[in-house]
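Quick one: structure below, then a few questions.
Omission of a single protein chain aside, the complex is shown with its protein chains in their original locations.
All chains are identified by letter, namely A and B, in their written order; residue positions are counted from 1 within each chain.
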Amino acid sequence: MKASDKQAYLEEYELLKKKGKPFFPYAVMKDSVMALVVVGVIIAMSLLLGAEQGPKADPTTTTYVPRPEWYFFFLFELLRVIKPPELVPIATIGIPTICMVLLLLLPFYDKGPERRPERRPLATTAGILTILAMGYLTYAGATSGSPTEIDMKVAPQYKAGAEIVAGSGCLACHKLGENGNNGPGPELTHIGARIPRAAIIRSIEIGPSIMPSFRELPKEKLNELADFLSSLN
Amino acid sequence: MPKLSDLLVPAPLRNTPKPGEAGAPKTPAPQDLKSAPPERPTDLGRTGEKALEAPVEAMAWIDQRMAASGFLTGMLFRKVPKGTNWFYTLGSATLFAFIVQAVTGVFLAMFYTPSTTQAYSSIAHINNDVFLGQFVHGMHKWGASVMVILVFLHMGRTFFFGAYKYPRELNWVIGVVLLILTMTMAFTGYLLPFDQRSYWASIVGININGTGPIVGPYLSDFLRAGPELGATTLSRFYAIHMLLVPGAIIALIGAHLYLVVKLGTTAPPWTKADKPRVATPTSNLDAGVSGNGYRPDGAGPTIAGVQIDGHNGEGAPA
Partner (left out) sequence: MAEDADKINQPYRAPDQVRTEPPPPGYFEGESMTRRKVFTIASQAIGGLAGAAIILPAVGFAVAPIFHRGKERWEKIGKTSDFTEDTYRQVVFTETPGIGDIGKQLAYVRKSSTELGEEPNQYVAISNRCAHLGCPVRFVQAAGNFICPCHGGVYDFQGKRIGGPPVRPLDRFQTRITKGEVEVGPRYSVTSQLKPVRARDPGEFTGGVWEYLYPPRPSTFPPP
């Protein structure tokens, strides 16, 4: 922002201020209404939703599925979708730190004199994309189920395979009926109709794209797993 | 009722002193009561007036010593720019949510025990036994969510209205630090109820800090006060949650509001000043600003007088 732009802004602002109304009581009136709304919402939430305690903290649990409070879902989801171990520090420390530094220094790299959002296409687009990304991550984090349960009806001969699927963490990346997470892997609900049994086995052994290889699975378990998956159509 | 402006202005400076009281404000009262006790019922009007006058006198007494009325009138009656709308209430709403958190937090602290063996049962006690306990606990819990939402909405308004630009860059920086501190409050408040969610979320959160190279592992040890989450961790989080971070937040809110009053709130970016009444010769700034779509028609006389403090333009509304 050039010195002349700064001067122009201050002059314009001075004029706008001259045309304005005093803070008290005009702006304070709006603030008071808003304060009443805020406390009303908080009281209503407190009365309707209460403050139920969960089960007592237990470091020795083997069944609890930890999930954060909603305002950390975006971070939770970020940690969940970034799978390669080498990228873990980037997800935990790197991305949040970079975002915070970018946010903190915003006025020092965005120095243009224009303030109207429609005339700042770059800033406005970046802002909207950030909101959409945060919203999407929050939604995805909120709806991601535990990767250890399969609720769908399974014929008895495929029960063993279903348990291997549930127990191998497949649902961390794949959706299966009502369970699992939609992505990054493809949905498995009808996988048998789309891919032949041999291809399923090959995928599990090789681990195409970002999917990890499950080569270490014993042969018989791999067969049971493939039986179950190819029965899904 | 006395007008608020009367309350804020010291008695000797008030515009219209009431007849008969301007010179001798205090002494006649006891005399009147003593000399004519039976007349008291008929005197109700005057005592009522005196009762109304008492807070004014008290304010005047305080103001004589603090001399704050000039500042207060300047702050309260400063002009907010034309076009100020409901979007501009988000900041004060955030402040209000913080006040709700502070007040409910103080009362929760009266019943809460930050010990690994008793924390869970003390929260159960608040919820089940204390009068209105679950209600106050619920207000604190959901107030946290409301405050986080309001912080983000307030930041979104500031971002899209370009309000972080000159001369308010510093206030944006303070605001982002306040956002980080708010998230720190949300995180440290997590552990206190000591249920499963508290415990595992804190484990994950501390380990996230630990993944920072070189200093990370020591930072985790510092947060936990040892290699494992234990008794000292809870008291540490409790101290951070109710002493350290709130202190920092209050100080920074003070600085944030000081700058708001000092620099003034922005107008919506679409609002333009109308053509001023008196057209004056255009200044040499023309060349610099005309590309901006700005008309410096009335700018000439005000260049030197441009002040960016909140006292500017104060006084009775025209």
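The rule is simple: a contact is a pair of C-beta atoms (placed from the backbone, for glycine too) under 8 Å apart; a residue touches a chain by one contact, two chains touch by 3 or more.
Small disclaimer: the values here were computed from a predicted structure and weren't measured.
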Where B:Val56, B:Ile208 or B:Leu259 are the choices, the one touching the absent chain is B:Ile208
Where B:Glu49, B:Asp129 or B:Glu228 are the choices, the one touching the absent chain is B:Glu228
Among A:Leu10, A:Cys173 or A:Ile200, contact with the omitted chain is made only by A:Cys173
Subunit A residues touching the chain left out here are 56-66, 76, 79-80, 82-85, 87-89, 91-92, 146-148, 160, 163-164, 166-169, 171-173, 181, 212-214, 216-218, 221
Per the touch rule stated above, subunit B touches the missing chain via residues 116-117, 199-200, 203-204, 206-208, 210-211, 213-214, 216-218, 220-222, 224-232
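Heads up, the rule we're going with is that only the chains that are shown with their structure count from here on.
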Chain centres from averaged Cα atoms put subunit A and subunit B apart, in whole Å, by 32
Per the touch rule, the subunit B residues reaching subunit A in their complex are 4, 75-84, 86, 88-90, 92-93, 96-97, 100, 120, 123-124, 127, 134-135, 137-143, 145-146, 148, 150, 156, 159-169, 172-173, 176-177, 179-180, 183, 186-187, 190, 193-201, 203-204, 208, 211-213, 216, 229, 264-267, 269-274, 276, 285, 288-289, 292, 294, 296, 298-299, 302-303, 305-306, 308, 312-313, 317
Residue positions on subunit A within touch of subunit B in the complex are 1-2, 4-24, 26-28, 30-31, 33-35, 37-39, 41-43, 45-47, 49-59, 61, 64, 66-72, 75, 79, 88-89, 92-93, 100, 103-104, 106-108, 110-117, 120, 123-124, 127, 131
